[in-house]
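Mind having a look at this structure? Questions to follow.
Only one protein chain is missing; all other protein chains are in place.
After this line comes subunit A, so read on.
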Amino acid sequence: MTDSKYFTTTKKGEIFELKAELNSDKKEKKKEAVKKVIASMTVGKDVSALFPDVVNCMQTDNLELKKLVYLYLMNYAKSQPDMAIMAVNTFVKDCEDPNPLIRALAVRTMGCIRVDKITEYLCEPLRKCLKDEDPYVRKTAAVCVAKLHDINAQLVEDQGFLDTLKDLISDSNPMVVANAVAALSEIAESHPSSNLLDLNPQSINKLLTALNECTEWGQIFILDCLANYMPKDDREAQSICERVTPRLSHANSAVVLSAVKVLMKFMEMLSKDLDYYGTLLKKLAPPLVTLLSAEPELQYVALRNINLIVQKRPEILKHEMKVFFVKYNDPIYVKLEKLDIMIRLASQANIAQVLAELKEYATEVDVDFVRKAVRAIGRCAIKVEQSAERCVSTLLDLIQTKVNYVVQEAIVVIKDIFRKYPNKYESVIATLCENLDSLDEPEARAAMIWIVGEYAERIDNADELLESFLEGFHDESTQVQLQLLTAIVKLFLKKPTETQELVQQVLSLATQDSDNPDLRDRGYIYWRLLSTDPVAAKEVVLAEKPLISEETDLIEPTLLDELICYIGTLASVYHKPPSAFVEGSRGVLHKGLPPRTGSIEGPESPDTAPSGEPAADQPSVIPTQGDLLGDLLNLDLGPPVTGPPMATSTVPMGAVDLLGGGLDSLVRPSSRLRSDVGGSPAIGGSGSFTAAPSSTAPTNVGAPLGSGLGDLFDLTAGVGTLSGSYVAPKTVWLPAMKAKGLEISGTFSRQVGSISMDLVLTNKALQVMSDFAIQFNRNSFGLAPAAPLQVHAPLAPNQSVEISLPLNTVGSVMKMDPLNNLQVAVKNNIDVFYFSTLYPLHILFVEDGKMERQMFLATWKDIPNENETQFQIKDCSLNADAVSSKLQGSNIFTIAKRNVEGQDMLYQSLKLTNGIWVLAELRIQPSNPSFMLSLKCRAPEVSQYIYQAYETILKN
């Protein structure tokens, strides 16, 4: 029989014909017609008009036909909810069928029909099926609970399905257990706080038993679930590890990787002195190597994961360098990943082999691969000091090949080598200069210019070389222009006599004829420096540069730890936390490695030591990086793909595949160190220079720019706050080092009923920032920006701008922990950055928060006593009246004042923006600086934060 004919009908009146055929009396004809309908559906034709006719075919004994009708139903029920209800009876009936295959089919399909009315009817059959005598039905019903939960979570909870599902974990059939675990894990993920997957040693034991018996897929579900468990001590961790290790020999790579995940995670808890720890380390290497003989796609997943594992525990694979050597027929994505891992494993012991390989790769055919190989040689030089000389000579050999892109890539990495080992290899400069003419890529040109500028005093014709670049100054890319400017200034400072003309030329090109504010500003800085204080200029421009570090592309340790918890999953492939690419609440839950028990970890793995600690004045909330990425990605991407949105792009990786592009920059050898080649680091780092805002355009060129500029800065200084509730001083929320040079500090204020977020954005990078946008994550009180973030002009390097962002409280609400945590994402032309901050609750106290006295009394009595919380406010020397008026300024209203036994009792009320009333009793003893504060509220969880607000207001 050939079904392909169903794909070929394209006649116009086909819907009518199909309708007739569907209503035919002949069974065969009916079936043929349904097949045609499904085929049309597959190729994307809209056949929803046939809904009633197809549903009529549902009542049949022919299972094949029934399945086809079900398939149709799943696709179109949502668009025809009223008609879909016609199908309910058949489903309910099928759930009672004596044949377990049909019962399961009915319950499976019903769960896929996302129509509320149908869902209601599903509950009873599902309940029965969950307790069905046949395991096939039970395992299907288990998954159905997850489906139902996806449609209507409340219903599932109300109907008690979750408990039934939990019971299935103890089912006698391993496949039922596995599906129940999968369903529970999925439901738990969307309710991070719920204690749904209440794993304890007993249930873990059940899972481990089922692990030995269920299908390969079931093993994956169970292992992934186990990885979320936190053993109570190292002994338990070890015993789980022991039972998981046999899985490392499974033929299914996913089982192996999930087992590796469990082991990597629980290993954290084992003491390194333990014999078992060493054994485990040894056991991990062979299966990881074996993954490399799997199919290429799996190899790719494995290699991305090995990349993480090698960063976390380099000792596991340190002797396995050879297996990462590239094979002739590896697909390019495997080759590139292998190369990356080779560099991570490179050490003094194996560097000779690695270099020999890399040299071989540099003569391959694929351009990307060759480039990466050349870059890798540079990274080896930086990583393994002893090999630097060999690397340099290898690079020189490669330059001799005169293959254009090889030469350019080599020059870029040689520049990095100079930055690691200054004044050591300048003998090669002559060779580099020979290739000057063949450089046509901005990055290579910039690198070459940097080298010439840096070593200007030793290159006899440095001025000629730079002058030759200057001729086409305006055609160069910004990167090259900036570099050229800096290089010529360096040259001038080193050889002032002959090069005065040149430097004047470049300064005027940069300041007068350029539209690029970045370039102009740098030009002005140099100009001013040179004209006012050449000695200072020398100190700044020719300052000793910090050496670049060996590993610029290591994943940040906390992210690495998180990714280790996601081994095998997409997150580990993208090297991004799930929140970066998963929508909604799923995956918001952060995972982390368990703390090590037993011996304290010494500084054993210097390779992974954090390179820089965040500044200390951060808010204490851990910034949950990436929570918002979800929402913010939309800023960049617009609505999810419809049609060919970005197909015209010429850089497919970057534009179409946003994440892919991001990955590239992650794995790119030394992106960081190249990005700041743009200017001498001394300038980037010194805060004393503030560039002129770009609006002070070239009118006063040539004149010393001193006076005019100063005034402009004042604009940004103190825009005083009007009277209103207490405003805390600004604190740094986002340090520049975490946000590619963007520093954000700010505070919150409330004035006459409107809340605002007062921000200072400072550009501490060397590049102009523009296209700012801000977004908040959902938060406890629905705070949201009431207007877009308005930054009128692009923010030039070292410029600051002060912005007052009006807020409202109509955003979407999600309870945060702590309650007043606000996660913010700021986007600019460079990237998206995240931070979180705590806002003081008193910005939410509304102006009409004064309660009637009678009302107050009644409410006070009405709120149960267990909702009352008491706090002590220490060291406050104000008297009752002062307190009262101070609080009133922040919308805490005193309703009554009594004097009881020498103590002043203040009764106060306040109302939050979301309508929650808080009643307070403040007891003040004249001689005692400690006040007693009792708070009563129907939502007692806010009390803690109200108390903090009191403290803040009273003490400032």
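Everything that follows uses one rule, which is that a residue touches a chain if its C-beta (ideal position, glycine included) is under 8 Å from a C-beta of that chain, and two chains touch if they have at least 3 such contacts; residues count from 1.
As a convention for this text, contacts and distances are computed from a predicted model.
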Matching the hidden chain's UniProt record against "Ubiquitin carboxyl-terminal hydrolase", "Dihydroxyacetone phosphate acyltransferase", "Adaptor related protein complex 2 subunit mu 1" or "ATP synthase epsilon chain, chloroplastic" returns "Adaptor related protein complex 2 subunit mu 1"
Tell me which residue among A:23, A:80, A:152 or A:173 touches the hidden chain in the full complex. A:173
Of A:85, A:573 or A:895, the residue that touches the missing chain is A:573
Decide which residue listed in A:59, A:89 or A:212 touches the omitted chain of the complex. A:212
Thinking of the whole complex, not just what is shown, which of A:295, A:437, A:515 or A:848 touches the missing chain? A:295
Going by the contact rule already stated, which one of A:237, A:254 or A:892 would touch the omitted chain in the full complex? A:254
Where subunit A meets the left-out chain, the residues are 1-4, 6-7, 35, 38-39, 42-44, 62-64, 67-68, 70-71, 75, 98-101, 104, 108, 111-112, 114, 134-137, 139-140, 143-144, 146-147, 150, 173-176, 179, 182, 186, 212-217, 220-221, 224, 243, 245-247, 249-254, 256-258, 286-287, 289-290, 293, 295-298, 300-302, 322-323, 325-329, 331-333, 353, 356, 360, 363-365, 566, 568-574, 578, 581-583, 586-587, 630, 633, 637, 640-647, 652-653, 656-660
